[in-house]
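Each remark here refers to the structure printed beneath this line.
Here we show just some of the chains, and they stay where they sit in the whole.
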Amino acid sequence: MINVGVAGYGYWGPNLARAVSESGCARVEMIADRDSTARGRAAQRHPAARLSDDILEMIADPKVDAVMIATPVASHFSLAMAAIQAGKHVLVEKPMADTPQRAAQLVEAAARKGVILMVDHTFIYTGAVQKISELMHSGELGKMYYYDSTRVNLGIFQRDVDVIWDLAVHDIAILDHLLGASPIAVSASAAACIKGSPANMAHLSIYYDDGVMAYLNVNWLAPVKIRQTVIGGSQRMVIYDDMQTSEKVKVYDRGAAPGSDPYEPLVSYRLGDMRAPALSSKEALVTEVQEFARCIDTKATPLTDGVGGLRVVELLAAATLSTTRRGFPVELGQKREAS
Amino acid sequence: MINVGVAGYGYWGPNLARAVSESGCARVEMIADRDSTARGRAAQRHPAARLSDDILEMIADPKVDAVMIATPVASHFSLAMAAIQAGKHVLVEKPMADTPQRAAQLVEAAARKGVILMVDHTFIYTGAVQKISELMHSGELGKMYYYDSTRVNLGIFQRDVDVIWDLAVHDIAILDHLLGASPIAVSASAAACIKGSPANMAHLSIYYDDGVMAYLNVNWLAPVKIRQTVIGGSQRMVIYDDMQTSEKVKVYDRGAAPGSDPYEPLVSYRLGDMRAPALSSKEALVTEVQEFARCIDTKATPLTDGVGGLRVVELLAAATLSTTRRGFPVELGQKREAS
């Protein structure tokens, strides 16, 4: 049983605390938040947990084995570093840090201290992404051609991050998990439509080796919520629509191939069945907490470890740089291999 | 009654000829196609039309007032130029020509000869685009923020043009019509997934003055057909889904505005009604033929004239250039005003 301290009980912290309670392998030992109203809510839902108004005090508490950080992005680095230095295992909210340099420092510090550093890229633990990963790694999709995602909705404008760091981060983490390869360049555009607020829409084109492309379309200012990803493979194609209550993942036995005869059309098409596989309905966050506990117990590397979190932040930073120059392509020099 | 000669009776020519027949203001005088099977089909459907295996012969025919060109893109320039030189009015299939230089030469020649030069940007004549244009020009949408379009399907891979010149051309023509302003830069990426075939997927980010952005996502290799455009305005937002049999255009009374109080959220949201206006069900191509005839009769400038067609080709060429350099932004120097 891992004793967890939850840092920040605003929007996401309550979800983490609840998932810890339901995980069966961890318990909420402490919850820390500066805001007394937040602590009041925490007291009601987790009567057995100790409360604190000081996250650093909680980090220092000897009964706390692991810290989950759900505070604003700007504070991720200092709190995660403090926890690592105190020898605590860390699960940090996405994005892991606000710069690649800080993310790299966390990775190094965790390695030195021998603690688990995991990033809360929740989507990786959903039944949908697990199924897509399985389809891809079993070869069922064939050679990967592209990943094309639309993730738009109305609100919520964040104060501390723009839409790339808030929404595109999800797709970048999924790509990191699915492709197991680092991108070589990114071209991105972004715009802020509402005066005084960060960029609320962005498009990213990410270049991988071997011609693979990823396209991300994120927007806080769309009239309806769309969560749709199209994945093109040489053998099959996938549509992952997270707004569907059932049939979230559809696998199409469709494709095109070079025509074999010069007198025939350039390409020939295949139009086979569509299949929507049954997906695990287990809550992603509970699976994630169990993965965290498993890695603490066995010293294994988490599925969404700090190294992957760093790769995600590197891409976020490169995309942001590209947006300042109207899509000027930014190369991603450090070709780290995916774990 | 305008006597029309239809050049090319392959995929699109039959639609033009049928629309001429149904227009009530023009008639199919001649149809020319090198292919005897195509002429056979033409004879069956247009028994009163004369046939020819030589488009230039048809262009020279004194009974032909106007020529509609539905041949491969590479031949648009020479055939349109021949028709203009022969003093014939011209309706040319999109894209108008394969280079901006050639498109510009056609515009100049038509002006010199005093003939109508019109480009078949059919979408401009649909009830849906007409309604969106009306919403935009009446001020109902408020200040334009963005135009974000997805136009993907499985096939048909073209031999002579890539997906930008085949599919993105539609959105670029719509943008030219809606915005009445020229873009200032474009960043684009593209990829060819099938060996030996042209680029089958592309993403374009188009920069306009005043922060307006357009995003185009086109793909010949998607498992299903999607035709969805989201248009964001400061007062209202539109979703135009051309795959719907009804309710193609939905107008959302939704938006965000800067919060007025520093202690409140950064932006405030508005969530009002959605309205799907009734659209004209008149066939776009018939409306277009009538516009062509009207302009021939009255020497008016067509809604989709050669100057607009040239602007579209300039942007296509700039986007293509950008794709060769991983999204490097290409500036569009000549700021021609939309008519």
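Chains: A and B, in written order; residue numbering restarts at 1 for each.
By definition in this document, a contact is a pair of C-beta atoms (placed from the backbone, for glycine too) under 8 Å apart; a residue touches a chain by one contact, two chains touch by 3 or more.
Worth saying up front: this structure is predicted, and the values here are computed from it rather than measured.
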Exercise. Enter the number of copies in the whole complex; the displayed portion holds 2.
Key: 4
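The working rule: only the chains that are shown with their structure count from here on.
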Quiz item: If you look only at chain B, which of its residues touch chain A in the complex?
Solution: 145-146, 148, 150, 152, 154-157, 159, 185, 187, 189, 191-197, 200-201, 203, 205, 207, 211, 213, 215, 217, 219-224, 230, 232, 234, 237-239, 250, 252, 254-258, 265-267, 269, 271, 274, 322, 325-329
